[in-house]
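What follows is a single structure, written as structure tokens, with notes after it.
Complex shown without one protein chain; remaining protein chains in place.
So, chain A:
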């Protein structure tokens, strides 16, 4: 939507909205009060600056909605930042996100009661070039999408889905297992001394790995092609950390490398074409072409021009 400038025609209407900020503050929950006070402060500032009284301003309903949005986004931002590493975004912030989403919906739909032609959506979302509320909400949505959180939440996005819970349980179990087995050992020990961990936690780790692979497979099958094939970031990150610990730090996964048979088999296969080409060169009869004599008048000219006839 294109940003709209507030034209002079709207000024009287907006002036009405400035009348009762104080009464509204009492109706609102106390935690939104500071924001409202700031808004009031701004209005007073404007009054004080001697600006005309019919300055365009928000209706009280809209103002409260805006304040609520500011609060909610601050909370969500804090949540996201705090849970950035290790990633617990989806588990921890889905409540915030859901509330903010609902609030944004309200703003977009809310109609101010002062005039039918005027509503909060217009005055909050599209009145200026910057459109901060829209930008913020877009940012949150994009982040949420990128994190693929929908994947590990329930369908109504209240709480984690069962499979995610199961996975996180198992994940915690394996972490605990790692911790238990590392007790008494210092981190500075050489990698060889992690054998204890590898032996004792192998079962949990394998389970975890299998579960993850299962989740991934289900996700790939269930999701339509429009849907990305990623699991939600929490699960992915958890698995990633565990795998790194397991194979990099503890060096537990040592694949059997059987170089000798591989070399034998591959050199056998690579040897076959040589045999094939040699044998077909030696035994196959070379294909001969039978020359056909053209019926032509032969002259000197044509033949001096033509060289290398039977090279």
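As a working rule, contacts are C-beta pairs under 8 Å (C-beta built on N, C-alpha and C of every residue); 3 or more make two chains touch, one makes a residue touch a chain; residues count from 1.
Criterion: contacts and distances are computed from a predicted model.
**Q** Tell me the UniProt name of the left-out chain, picking from "Translation initiation factor eIF2B subunit gamma", "glyoxylate reductase (NADP(+))", "Chloride channel protein" or "Fermitin family homolog 3".
**A** "Chloride channel protein"
**Q** Just the residue numbers, please: which parts of chain A touch the chain that's not shown?
**A** 209, 224-226, 236, 239-240, 243-244, 246-248, 253, 255-258, 261-262, 264-266, 269-270, 272-273, 276-277, 280-281, 284, 286-311
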